[in-house]
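One chain of protein is taken out of this complex; the other chains stay put.
Right, subunit A next:
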Amino acid sequence: MSPKTLYDKIWDAHVAHEAEDGTTLLYIDRHLVHEVTSAQAFEGLRMTNRTVRAPDKTIAVPDHNVPTTPDRVNGIENEEGRIQVAALDTNAKEFGIHYYPMNDIRQGIVHIVGPEQGWTLPGMTVVCGDSHTATHGAFGALAHGIGTSEVEHVLATQTLIQKKSKNMKVEITGKLQPGVTAKDITLAVIGETGTAGGTGYVIEYCGEAIRDLSMEGRMTVCNMAIEGGARAGLIAPDETTFKYVNGRAHAPKGAQWEAAMDWWKTLYTDEGAEFDLVVTLKGEDIQPVVTWGTSPEDVLPITAKVPFPEDFTGGKVDAVKRALDYMGLESGTNLTDIEIDTVFIGSCTNGRIEDLRAVADVVKGKKIKDGMRAMIVPGSGLVRAQAEEEGLGDIFVEAGFEWRLAGCSMCLAMNPDQLSENERCASTSNRNFEGRQGYKGRTHLVSPAMAAAAALTGKLTDVRDLT
């Protein structure tokens, strides 16, 4: 048998039907659902008298619209947002799918809840009407975002019509330097490949620096595979993965655990398997990074300066001019001289317990800069509870942060947490697009530690300079 990549193995285990031209019905093990991209799909089922084929494999949670302030127990003030969440409440009940409502302690961002509850397991296929479904690839699960028509397709058939992607290997060799995190890895990779560099590929991340990451860090890396244009990102499961999964609410138990482990341990890329593209970065070369523009590929080490449009070629020259104008930045400025109005810490990229610990390490016993607006939004109610148990909540409040309830919040600003015009934000989220965090808002993507450092100094800051 010819050697296979991890992607090949998971793909092969899920082919329900293959046509002569390679068009495949891929079976879906887990379908995650949130309120913004599902209402039209459920409505489609009703209009065609169809049902949810596998309600036991379908898990829903509201996250995009939910307010993150304590008054949300009284409901959502914004009418359209309220209607959207109410529609999910109704659809979950009517179609009999698993559901974590807004005020359940297990509620949170769908990509944090799935792994936390043990729904996401190695070797699975996982989809969701959300591009950051790539997150679940950290478990060695083939996970990607889909549109609403495909949500309806999966609800009705538990399959997706797919053509296989190409295999890409991203290897991060060696060790990371102090102050460098999973977020810096994933941004550095996008800086290298560009936001279209992964188009048509599934990426497998490997190498010592990836192996050394916790599950939280691996989720951060895979989360932004989509920003590199890839269909999905994968990391082969290992002892770190098994340890994280073991004992979770929906993870297998007893004999089933043993059987699962037997298969999970075969989920790695075989010696000699071929990749269509290989990208290698040295772990020790990666610096703490920050984005300066309006595309996640606009990334530079914090020690660098804002670039000049002439540094680029082709269509990117005009895009950079537009980005610098939008961001209100002058070429040649030190990145560390850029003043920040707001800090947002949270999102499916960096809203897990390890991220909050990293922030606490930087801000413990200190105060954020006067006038700084800084909020920390945990990825789930359970992350919040754990942070409080560890005393992190108190550290944040004493430092001057707003310590919020779980949700997507200012990552995409569909709830009341938004930037105003020209407000400049150091954000641990995943997209710095124009208007992403609020109309004319300006986003600099950073790691949690770097966001914490910016909150203290009021400027983009090299966290390694703080002692």
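By our rule, a contact is a pair of C-beta atoms (placed from the backbone, for glycine too) under 8 Å apart; a residue touches a chain by one contact, two chains touch by 3 or more; residues count from 1.
By our rule, contacts and distances are computed from a predicted model.
A.B. asks: UniProt protein name for the omitted subunit, picking from "Heme exporter protein A", "Peptide/nickel transport system substrate-binding protein", "3-isopropylmalate dehydratase small subunit" or "1,2-phenylacetyl-CoA epoxidase subunit B"?
C.D. replies: According to UniProt, the chain not displayed is called "3-isopropylmalate dehydratase small subunit".
A.B. asks: Out of A:59, A:92, A:146 or A:426, which residue would touch the omitted chain in the full complex?
C.D. replies: A:146
A.B. asks: Just name the one of A:102, A:121, A:343 or A:356 that touches the chain not displayed here.
C.D. replies: A:121
A.B. asks: Given that one chain is not shown, which residue among A:84, A:186, A:349 or A:428 touches it?
C.D. replies: A:84
A.B. asks: Could you pull out which residues of subunit A are in touch with the chain that's been left out?
C.D. replies: With respect to the unshown chain, the touching residues of subunit A are 13, 15-17, 19, 21, 23, 25, 27, 29, 36-37, 39-40, 43, 48, 50, 53, 57, 65, 78, 80-81, 83-84, 87, 121, 123-124, 129-131, 144-150, 152-153, 156-159, 161, 163, 195-196, 199-200, 229-231, 252, 256-257, 259-260, 263, 295, 297, 314-316, 318-319, 322, 412-414, 431, 433-436, 439.
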